[in-house]
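Input: a single structure, listed below in structure tokens.
Only a single protein chain was left out; the remaining protein chains are all shown in position.
Labels A and B are assigned to the chains in the order they are written; within every chain, residues are numbered from 1.
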Amino acid sequence: MAKTHSTLEAQQYHPKLEMLKRSWYKFSKNPMSMIGLIIVVLVFCVTAFCNVIAPFAEDAGIITHMSEAFQGPSLKHLCGTDDYGRDVFSRMLIGFRPSMGIAAIVLLISVPLGVFLGLLAGYYQGTLVDTVITRITELFMSVPPLILAMVVCCMFTNNYVFCALGIAVAWWPWYTRITYNLVVSLTNELYITYTELSGIGMLRIIFSEMLPNLVSSIITKMTLDTGSIILTASSMSYVGLGVQPPTPSLGSMVSDGVSYLPEYWWLSVMPAVAVIVIVMGFNLLGDGLTDVLSVEEK
Amino acid sequence: MKHFKKALCGLLAASMMVSMAACGGATNTPATTTPAATDSTAASGDTILRLTCTTTPDTCDPAKGSGENDDNLYVNVYEALVKPNTADGSAEPWLATEWAYDEATNTYTFQLRDDVVFADGAAFTAADVKYSMDRMLAINDGYAYLYTNYVDSTEVIDERTVAFHLNQTYGPFISSLEKFYILNATAMTANTEAAGDYGENGDYGTKYLLNHSAGSGAYEVTAFEVNNSYKLAQNAAWWGEAGEAAPKNVEMMQLTDAATSKMLLQSGEVDLLHGHQESSTVASLTAGGYQSAAVEEYGLDYFMINTKSQPTDDVHIRKAISYACDYDAMSKIYGGCAPATGPIPSSLWGYSADTTQFTYDLEKAKAEIAQSAYADSLASHPIEIDYIQGNGETGKLCMLLAEALQSVGFTVSIEEVPWVSFCDNETDVSTSPNITNCFVTASYPEAGSLLETKYASWTLGNYNQNEWLQDDALDAMILDALSTVNDDERSQKYAEIQRYITGEVVPSVYTFVSTAKPVWNAASFDWCVAEGNIRGVLEWNFYYNDFTMLG
Partner (left out) sequence: MKKSGNMILKKILHMVFILLLLSLIVFSFIRLIPGDPVKSSLGPLASEDTIAQYRHQLYFDRPLLVQWFHWLTGVVTRGDFGTSLYTHRAVSLDIAQYLPKSLELCALAALLILVLGVFFGTLAALFKNTWVDNLIRFITYLGVVTPAYAFGIVFLLIFAYGKGAFPIGGFPTIPAEFVRTGAPALDCLLSGQFALFVKCMQSYFLPCISVAIGSIAYQARIHRSSMVENVNADYIAFAEVAGVSKGKLICKHLMKPSFIPTLTVYGLQVASLLGNAFIIENIFRINGFSQYALNVILNKDPYGIIAVTIIFGIIFSVVNMLVDIGVAMLDPRIRLRGGQ
């Protein structure tokens, strides 16, 4: 009876779940991280439901209200209207979608590719594969990401998928590098050596032991990167690369509005503030995750 | 730690509020200082005129450019045989004193002035004219297309007489010579590099002209930085009469950014902004005490409709588009411009009022659609409208049209295309969109210039022609008109072409007359535009020798 009881208890005690709970507790105690989380959740909600939330969702399409152009912020138009008389607030919310879309595409391409190559190079450490991958990584890292992304985007069709591809081309090496470094440092850890000594294949070690260890670092980096990718994408759309008008994007809204400074400041200031808030959200969340996860590792 | 984070949150929220409030507060204090006389005198006491343009030319070579900013430079540093009359743009003597046409040999003979010298002191002779024409035709760029098909050879008869032998009759030949700028042959030969693309002529002096001028104009180039700025100084050796208060120096800088333009004008670092500011910029500056005027050009804004792609290959669809265009609203976007009544602006020689005109009427548009072959399949034939990125407010015009077309049942997509891709697309009919919007202006002040660039088959495949007409009847009419030497007959033929185009083909929508709206500081200078004495040929408004610097 007593024995059964103890097994039962052991079953109820999930170490991973407990750890998650503890991490969450620590995370939720940090107001900055919570702000970050709230912003990020809100951003996701807006991205998903922008057509419903936006008061004038039709303003993202082919439409003009020339007689209502350049109205300042009011209750009807929270962020005023632009040079076409369209509602800046609605367009801003709808502009979240391409930003997030680009971030998603970039991460979907660069994380699997980067991590895979990183693991491969780490697995074949010191061999030709390692050298080749490292050299290719260095090659792509030797040009500033924004320039590389612009070259790629500009050469082909100028739309937001190619914009995302362009950024992805510049982005994956960083994941390869971080994975590679982690694999290398883990290889030197004692428990890996022990597992290796126990006769388990290196490939299995990579997937069962190393990959889980990588996940937390990768997720943290992804969160922080989402912010940077959104910044990069908005810099590109500032010069007209990416989403094409009349569909709004935050960067192009800012650049279109700059010519109306300082009289009609809301045209560029509002979307710029939106970019800042989104990026700040992802950064705060990422920092929060770093705090929690790195402590957990110790 | 906990306190700090709370404090930080509070600070964050507060600062956002403050920054928003600060921005809000800012609008309540608009900058409405009245412009004062700027520091228009340089250290040496020389007057200096500072202007902006959309892009500075690539080179000072008059055989290379054909754009508005190129013309602006050419007219001040070079001179041609003839120049446009200030009233109607017809040709009057400049470097030539008189000319004669011999019908039998199809030859134009020009008598040249004997008092003209170039900026380096060399005398102007018939050899310079021959050199310049040969060079123009050899380089075959810029305005060369005005002459390549017609000028067979140039003959120096004596030092003061030159003859052009044409290989076919060419009605507007004298007018077209307004764009034929004469180079200093001796200076050019001295500065020609042996290695180049032009055989025994080496590089034909193209390298030298990258940042030097070699003309006889009132000004000469003193500094030239591609895509940035150039500087002119009065030509001390000029044969003409320098304006009493004309600027001693002129500085032109490339500046498109509206906010920076506004601030530079307001801070007195610029006297005159180029004429393609957005109407809101013009409005805010004129409200602040700066001057602006509408300078009509010999050109129009066109919606060019592809007559070879579905569904715009149906004339009824094209008529429907013409009815769906809100002409008044479009003109208003550009701050009010004269309406267009056909393919030719009313101020241009050869204009005819006898054309079919369209008004904004969505009911008529629907009626036209009903008559078309696409009446039942509009949804499956989308219309693509393209405009050039950064080309003023043409995007707004396209939006207006797209909105109206959507409301009468079309499926419309709209695309902003970078200039290079736009040009790429226009080289082939299959990649040309259904509709584009562009301004086109005449090269010489005559209807024939516009009709030829817009509709002739031999000028096809570029951004001036999205229509892809390839209409043999029309080609023959244009050719016939251009080769008519008699002015009255030619003018009648132009009228016939305009009637045909607007009545039967309807290849384009004519929105309004292309109008430049320069903004300037009236305290620093006076010019013909300010006096309401606007020249028809745009660049002649920027003939700096006629400017009067104040203060």
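Here are some notes:
One rule holds for everything that comes next: a contact is a pair of C-beta atoms (placed from the backbone, for glycine too) under 8 Å apart; a residue touches a chain by one contact, two chains touch by 3 or more.
Just so it is clear, the structure is predicted and the values come from calculations on it, not from any experiment.
Of the options B:132, B:464 or B:545, the residue whose C-beta touches the omitted chain is B:464.
Summary of contacts with the chain left out: across A:19, A:41, A:147 or A:203, the touching residue is A:147. When the omitted chain is restored, the residue from B:112, B:136, B:221 or B:255 that touches it is B:255. From the options A:53, A:261 or A:293, the residue with contact to the chain not on display is A:261. Counting the whole complex, the residues of chain B in touch with the unshown chain are 1, 4, 7-8, 11-12, 15, 23, 26, 29, 31, 58-59, 140-141, 144-145, 197, 210, 225-228, 253, 255, 257, 259-260, 263-264, 266-267, 269-270, 418-421, 423-424, 426-427, 459, 461-464. The chain not shown here touches chain A at positions 135, 138-139, 141-148, 150-151, 154-156, 227, 231, 234-235, 238-240, 251, 254-255, 258, 261-262, 265, 268-269, 272, 275-276, 279-280, 283.
Here, only the chains that are shown with their structure count from here on.
Of all residues in chain B, only 5-6, 8-9, 12, 16, 19-20, 23-24, 26-27, 30-31, 257-259, 278, 280-281, 284, 329, 332-333, 389-390, 395-396, 399-400, 402-403, 406, 412, 414-416, 418, 421 touch chain A in the complex they form. Within the complex formed with chain B, the chain A residues making contact are 30-32, 35, 62-64, 66, 70, 72-73, 83-84, 158, 240, 244-246, 258-266, 269, 273.
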